[in-house]
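The excerpt is restricted to a subset of chains, each kept in its original location.
By letter and in written order, the chains are A, B and C; residue numbering begins at 1 in each of them.
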Amino acid sequence: MTSRINWFKYSSPASFYPLAGKLIPAFFAVASLLAVCGLYIGFFVAPTDAQQGEAYRIIFIHVPAAWMSMFLYVVMAFWAGMGLAFNTRLSSMMASAIAPTGALMTFIALWTGALWGKPMWGAWWVWDARLTSELILLFLYLGFMSLQAAIDDPRRADKAGAVIALVGAVNVPIIYFSVQWWNTLHQGASVSLTRNPSMAATMLAGMLIMALAIWIYSIAVVLMRVRSVILERERNSDWVQELTEQQS
Amino acid sequence: MKPPRLLDAWSAVVRRDLLSALRHRADLLTTLIFFVIVASLFPLGVGSDAALLRSIGPGVIWVAALLASILALARLFSGDYADGTLEQLALAPYSLTFLALGKIVAHWLATGLPLVIVAPLLGVQFDLNADALLVLMASLLLGTPTLSLIGAVGAALTLGVRGGGALLSLLILPLYVPVLIFGAGAVEASAAGLGAGAHLSLLGAFLLSALVFAPWATAVSLRIAVE
Amino acid sequence: MLVISQLGCVRGERRLFSEISFEIGPHTLLEVRGPNGSGKTSLLRILCGLLHPAAGRVSWNGRDIHELGEEYRAHMAYLGHASAVKDELTAHENLRYSAATAGLAASTTDISTALDTIGLSGFQGIPCKTLSQGQRRRVAFARLYLCSARPLWILDEPFTALDAAALALTRNLLESHLRSGGMLVLTTHQEVEITSPHTQRIDLGI
């Protein structure tokens, strides 16, 4: 019972705002610590790959970013759906706050992938299934953000964004599998991602730590963005005005 | 007289939109001509090598169909939104989901079906064989309604939002990818002498799930638009 | 019986009104007055159920209008700033289809009568795009005429662009609706006197 009351308390922007404010520094601290560890392992501890040389080390950024880009879309759609179903303002704000970070992660995955692709495949870009679906994911994020940006009434923007996020969420798996099938149909074996199947344990560890770091970093950034969205949307409410008075 | 029932209201929506479309025959032609022109631009941009054209033909025709269908979508709700008809639909004592489905059906009949009928002509331009032409028509017959259904959600979401047309394509084109892949895939498979059955049944499955999900999402978006 | 309780409305960042409560029963005219931008249109759209209020609720015969949904909408007619007249259809076609989609029972003769009554006899068969501003508004009124059986009418500046003759006709229509037990919610900036058994007024300040 008590936990339930707590939950509802923090689902109101007014009480969520200070809570988030307290959590953010902690999240950032943990994220940077993990990132330092992960990068150290990745760049100094992990052995040089037999086939791919030093260039492979970019996976310590590439793979966590790619994972996070997909994960964040699901989380975003979840919050947007909650906002649409239960009309809770905070959930919708979460969704709009997640989108830019998700798009950023997608972009990083694409960029690092392209950087890696040049030495590996001799081309910045190939129409591989995985690459293609990552690109489409980027478009989905951009669509969500453009739609919200194009609508000025925040309540309407939230609802419209939720619809497109949900439609997208239904489609993402379909897109993922169709793209995969498309590629195998066309050039099956020539998709030469010559990967080293038995990844050394240290490499795995480095990657997992980096993934955790990026995860926690995302949480921190999203909380920051939610805080500024709250301030903007509630700037006429009493508690925000008290807050600004206190600060000035 | 008894008041009209749900089905009467539904068919009134369909018939009104078809009549409007007929009054604007030019509009109908536009989508069609756009389809033809886009598909015909390619040989101009790409060069006239026959083998090359044959291998890109199905893809180009499908992309053209997809773009034509987006072009037509911009008009699906915008007229009704501007002149207040949409408000009245939202205030009708019937399920908006169902009425929205009526609008989508009329829209497909007016803009999607003609594409299906004209497509073989374009296929001939790209030197597709008879089997492939049949499969092309079948794939469009299953695929274009799906495009209209998914597109309707986007059209409803972008109502009254400035930048409509381009935003609409941004929202919808990524969602069209599976239809494009299996639509073009079916034709390519058949042109290569393989069976297109698997592709077509997948297209059918997409259509069914879009039928279940899209009208509802469209209705939700329309209510948001008339707020 | 339409009961409005503690209604509040926020658009953009401005609070337009709050804690508005009133009741409308049969034979009642509710005039909503207020300067430009005071929230009349917003209030009317809330009463229709198009807009969700920031606070309070609207109920019809004791139940929330959003719960009632279609059941409520079957008892209501709304005429907004936009006339819902399709340019490419004739006045007669416009009416036929909009009656069917609005769930109104209307035969072809009913429709012709409605158009004649509102003074569009010669204009039934030409596309509405060639009608003037006021003639299109008359088409919208003809639809209202077909809604006689619905108790609640909600009209947002219905008289714009109407000439004196049309004004008299529409005033008659509204008055006979009230006499026969209807309810009417109305905004207008024009001074149109509507005699009604009961009149209530709401003034929205800016």
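We adopt the following convention: a contact is a pair of C-beta atoms (placed from the backbone, for glycine too) under 8 Å apart; a residue touches a chain by one contact, two chains touch by 3 or more.
Bear in mind the structure is a predicted one, so any value in this text is a computation, not a measurement.
Undergrad: Can you write the chain counts for the whole complex as a formula in the shown labels?
TA: A x1, B x2, C x2
Definition applied: only the chains that are shown with their structure count from here on.
Undergrad: Express in whole angstrom the distance between the two chain centres, defined as the mean CA positions of chain B and chain C.
TA: Here the centre of chain C sits 36 Å away from the centre of chain B.
Undergrad: Just curious, how far off is chain B from chain A if you go by their C-alpha centres, in Å?
TA: Chain A and chain B have C-alpha centres separated by 32 Å.
Undergrad: Just curious, how far off is chain C from chain A if you go by their C-alpha centres, in Å?
TA: Distance between chain centres: 48 Å.
Undergrad: Of all the residues in chain A, which ones touch at least 2 other chains?
TA: Residues 153 of chain A touch two or more partner chains.
Undergrad: Would you mind writing out the residues of chain A in touch with chain B in their complex?
TA: 84, 136, 139-140, 142-143, 146-147, 150-151, 153, 156, 159-160, 163-164, 166-168, 170-171, 174-175, 178-179, 181-182, 185
Undergrad: Residues of chain C touching chain B in their complex?
TA: By the definition above, chain C touches chain B via 45, 48-52, 70-71, 73-74, 76, 78, 80-89, 93, 96-107, 110, 127.
Undergrad: Where on chain B does chain C make contact in their complex?
TA: These residues of chain B touch chain C: 1-4, 8-9, 11-13, 15-16, 19-20, 23-24, 79, 82-85, 87-95, 99, 226-227.
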